[in-house]
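I'd like to ask you about the structure that follows.
Of the protein chains in this complex, one is absent; all others appear in place.
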Amino acid sequence: MKKKATEIDAILDRYPGEPRYLISLLQDVQAEYNYIAPENMTLICDHVGVPLTQAWSVATFYKSFSLEPRGEHEIRVCCGTACHLKGSERLAQSLERDLGVERGHTTEDLRFSLDTVNCLGACALAPMVMIDDDYIGGATQRGIRKYLKKI
Amino acid sequence: MSDNKEKTDGLVSLVIDGQPVQAKEDWTVLETARHNHIHIPTLCYHEAVQANGGCRLCVVEAKEGNWSKIVVSCLYPVKEGLQISTSTAKVNNVRRWILEMLLAECPASKEIRTLAEAYGVNSTRFKIDRPTEQCLLCGLCVRVCEEVVGVRAISFGSRGVNKQVATPYMVPNNACVACGSCVTVCPTGAMQARLNMVRGNVSERTGHGHAH
Partner (left out) sequence: MDRVNKAEDLRELRNRLIAAQDTSRPVVRVCLGPGCLAQGADKVAGAFKKAIKDRGLQADVKPLIKETGCHGFCKLGPLVNLDPSGLFYAQVKPEDVEEIVEQTLVKGQVVDRLLYTENGNQYQTASEIPFYAMQQKIATRNLGLIDPILLEDAIINGAYLAAAKALSYMKPEDVVKELELSGLRGRGGAGFPTGRKWRSAVDAAKKSPGMVYIVCNGDEGDPGAFMDRAIMEGDPHGVLEGMLIEAYAVGANQGFLYVRTEYPIAVKNLKRALDQARDLGMLGQNILGTGFDFDVQINRGAGAFVCGESTALFSSIEGKAGEPRAKYIRSVERGLWGRPTVLNNVETLSNVPVIIDEGGDWYAHIGPANSPGTKAFSLVGKVKNVGLVEVPMGVPLSRIVEDIGGGVPGKDHFKAVQTGGPSGGCIPYSLKDVAVDFDSLIKIGSMMGSGGMIVMDDTDCVVDVARYFLHFLEEESCGKCLPCRLGLKGMVEFLDRFSRGEGSEEELDELVSLGEAIKDGALCALGGSAPNPVLTTIRYFRDEYLAHIVDKKCPAGVCKSLITYSIDTDKCTGCGLCVRNCPQSCITGETKTPHTINGEACVRCGMCLESCKFGAINVA
């Protein structure tokens, strides 16, 4: 608990206490803890001097913030146009079936979070799935299944 | 423009629905119309707070020379020589579709039903997801809480079709001073319906230090 407290302080110290650093701080906290816990949200508000309503409004507006803990592994199915034409919707649906969660959600055991993203900019390899930091180009339902079994 | 200023002494002349009118330089088209008793329907507009052009019901067609465009009158600044039409085919197409959308978004609001009927819109082709909903997300409550009351107890959460007016985490917010301004400005019964979320059960709130 104590260690965590110093860590959040260290993150807060990266930015001056001005409202315009709200999003940067939320991003850093999201990156560090995988989600934005209510107590951290309050600390950020105090630091940059905005009411909780503004931080909550921002954190629920942008897609990259999560108010609940995310899974250990992030699965991101690219649903850019090129990937869509090459069957990304079928990939997303098969992952929903296999993992038993809808896109945008995390499995109960907190192993996997499943998301669709607008475009990863690697259209040459459509359809593309990103699992953590690995790009899987020309992805197939079976290929993804195999990959997930390995991790 | 500067010669016009000299000529009209801070006033600009424009035409609304064929009627020549004068306006102060910093007026919007809507303010000018209201001043001249020309009716333009609105929902998200209130004199007490800043206009934000969200509901789009107050659209009008603005013409300047051979340029014309659909604009929202609550924000569009007046300009010398501007010609405004409040009810053209394009304007009515926008307005009627908006009213039809509203019938699907807040089907439980009788205020919305009455307004829609006045424009001949009696049913909706859009899917109704929440039959008891009355809120049209005009944001008057959010603006009055911030701009007039100055406490920011409520805000918008999420975006797009999931957008909602709420307190953080949807639990009662101690910042709320229970002044009721939000209920007063709400064009439907929506704010009344969510008061418990915003301020909680008032009788349980004694001792929270908000004894204004």
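Per-chain numbering from 1; labels A and B assigned in written order.
Operating definition for what follows: a contact is a pair of C-beta atoms (placed from the backbone, for glycine too) under 8 Å apart; a residue touches a chain by one contact, two chains touch by 3 or more.
Because the structure is predicted, anything quoted here is derived from the model rather than measured.
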item	value
Sole residue of A:Ile8, A:Leu22 or A:Ile75 that reaches the chain not shown, by the stated touch rule	A:Leu22
Contact with the hidden chain (one of B:Ser13, B:Asn36 or B:Asn52)	B:Asn52
Which of B:Pro41, B:Pro77 or B:Gly189 contacts the chain that the document leaves out	B:Pro77
Interface with the undisplayed chain - residues on chain B	52-57, 59, 70-72, 75-77, 90, 93-94, 96-98, 101-102, 104-105, 125-127, 136-137, 139, 156, 158-163
Hidden partner interface residues of chain A, rising order	19-24, 26-27, 48, 50, 54, 57-58, 61-65, 79-82, 84-85, 87, 90, 93-94, 97, 117-126, 128, 135, 137, 140-142
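Definition applied: only the chains that are shown with their structure count from here on.
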item	value
Distance from the mean Cα position of chain B to that of chain A, given in whole angstrom	35
Of all residues in chain B, those that touch chain A in their complex	152-159, 167-169, 173, 175
Contact footprint of chain B on chain A as seen in their complex	38, 41, 51-57, 60-61, 67
